[in-house]
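The excerpt is restricted to a subset of chains, each kept in its original location.
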């Protein structure tokens, strides 16, 4: 019975990317723990940039200053 | 001091139904555990169908295919 | 697809009381929203009294001072 909750900043994630995350995470629980996917729920919550703080700063301000969360 | 968080798919729940859930759950904590209702908080979070995955599929796709969460 | 998370202070709740909460809450979702119980999950998390703060005080200290969460 896994329940997985994802919180991430709201930055242009598409419906297809959400589906890929849901499928990929559910598959991990089947592969690694042999969990029945009918008992696995995944919930995605996008958070506005004003509502996420990192290192004491709103992410909206970090983004205005050109700081991203992208992999280099 | 109970705090109860409800996450459910966003599917036409009314204000009155929310109030019934809040009242019903708060009453359970008073009846079963003798909790002072002034220390019981209930929070409801509705989740868009694209953002909830079940069995590896977005619920929005399940609904398009006629699969509901209704009791039979 | 409801997922319900309960957080409450760890204060002598029995296995039977937990079962009553689980049954009672699941039934509310069936009665009020017609939800299939096979899609309803309820998780209970008991929190040590040192780890819950209310009005700026640890509940462990409130309890030492005779302040309870009981219904009067």
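A few remarks follow.
As written, the chains take the letters A, B and C, and residue 1 is the first residue of each chain.
Rule of thumb we're sticking to: a residue touches a chain if its C-beta (ideal position, glycine included) is under 8 Å from a C-beta of that chain, and two chains touch if they have at least 3 such contacts.
Please read these numbers as outputs of a predicted model, since none were measured by experiment.
What's in place is 3 chains of the same protein, and the file's complete complex has 6 copies in all.
One rule holds in what follows: only the chains that are shown with their structure count from here on.
Centre-to-centre spacing of subunit A and subunit B amounts to 21 Å, using the average Cα coordinate of each chain.
Centre-to-centre, using mean CA coordinates, subunit A is 27 Å away from subunit C. Computed centre separation for the pair subunit B/subunit C is 15 angstrom, with centres defined by C-alpha atoms. Among the residues of subunit B, those in touch with two or more other chains are 7, 52, 54. On the subunit A side of its complex with subunit B, the touching residues are 5, 15, 18-19, 21-23, 25-27, 37-38, 40-46.
Within the complex formed with subunit A, the residues of subunit B that make contact are 7, 47, 50-58, 60-61.
Only residues 1-9, 13, 17, 20-21, 24-25, 28-30, 32-37, 39, 52, 54, 59, 69-72 of subunit C touch subunit B when the two sit together in their complex.
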